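A quick write-up on the structure given underneath.
Apart from one protein chain that is not included, each protein chain of the complex appears where it belongs.
The block that comes next holds chain A.
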Amino acid sequence: MRRGTIVRWGVPIAAAAVIGAAVGAGPVIAAVSGEPVLPERTAAQLLADAAAAVKKAGGPPAMSGTVQQTASLGLPALPAQGGTASPLALLSGSHEVKVWYGAQDRLRIALPGQMSETNLIVNGDQTWYWDSGTNTATKVKLPAKPEGDQPLATPSPTDLTPQQVAETFLDRVNEDTGVSVTNTAEVAGRSVYQLVLTPKAQSSLVKEVRLALDGENYVPLQVQVFAKGSAEPAFQVGFTQVTFSPPAEENFAFTPPAGAKVEEKEFGQLQEPGADHSKEAEKAAEQVKVVGNGWTSVAVLPFKQDGQAQESREAQAAKLILDQATPVSGAWGSGKMIKTKLVTALLTDDGRLLAGAVTPDELVKVAGQ
């Protein structure tokens, strides 16, 4: 080969190398960045600081950013959903949401779709839900909030010191969970502390849960759930881009555009207009029995396989998954086993549905009880 030829073809090869490096650089840098920039903390210190920061600021600081949710549960790919808003769609693939957070009562969440966008805008006592797909603006009437309702940790942070909160939490958790802290990780370009929770139970499918807290203001930036035997998180939700500064005011101002349908709805009716799922859900919740505790809890609930309502997308998806289930049987009877990376479910022929983040063996054991 002539020297010129080699030199010439070196240019596109170099271009490919540069592009490849640029594409691959993100994850590699994240994995290699071993230099801890944050001081070391124990889990108790970290939690205490986080609780103190939340208490002092009275909530997370003003911020905006992009949140990405990725799930690779090992489910069979579901048929394409009409709208990305369907909760089932969140079970596979990756989804992006834009968030603007001004204060406790100023929030905008946008779900961009192909040539469409769904928005939830909370501004003071006004809450709007805008769906460009149906050209509908919905004014949401929130149910009257019970006074003193705290969305955060169960033991109210007001009557405990942050240290106490941290210790209470760790005591409760320590029985079946290993807790550690790393200070080397980075999320959305910010140094974070990662609180790593590792289940001690052998039969749990969860390897570890990683909660990333911002190194400066302790805002949770990412949650990752790792399944046993895989290096990639089975479920992940976190910021891919975040800035801690008050977002522009116009993000929270919403007036229904001219020509749009304007509706008014109660909070509970938002998801499925017409169908009231809350009653069914309540009824189902009464029948659920939880066996075991901690990471190895298994939910047992009655499950009826009926031939009705097959038209709905959810039913079709459920059927698709059931078709791929493996039949199992034992002394307890027989049924169909669905195994994903994180969750195992067993549908017995006598009409029980058992589900939990446990190994199939554990599930069969519970079924036999």
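Please note the rule applied: contacts are C-beta pairs under 8 Å (C-beta built on N, C-alpha and C of every residue); 3 or more make two chains touch, one makes a residue touch a chain; residues count from 1.
The criterion applied here is as follows: contacts and distances are computed from a predicted model.
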item: Undepicted complex member, UniProt protein name, chosen from "Choline dehydrogenase", "Tryptophan synthase beta chain", "Peptide ABC transporter substrate-binding protein" or "ABC-2 type transport system permease protein"; value: "ABC-2 type transport system permease protein"
item: Given A:59, A:178 or A:257, the one touching the chain that is not displayed; value: A:257
item: Of A:68, A:132 or A:164, the one touching the omitted chain in the full complex; value: A:132
item: Chain A residues that touch the omitted chain in the full complex; value: 2-5, 7-9, 11-12, 14-16, 18-19, 22-23, 66, 77-78, 80, 82, 92-94, 110, 112-117, 119, 128, 130, 132-135, 137, 248, 250-251, 254-260
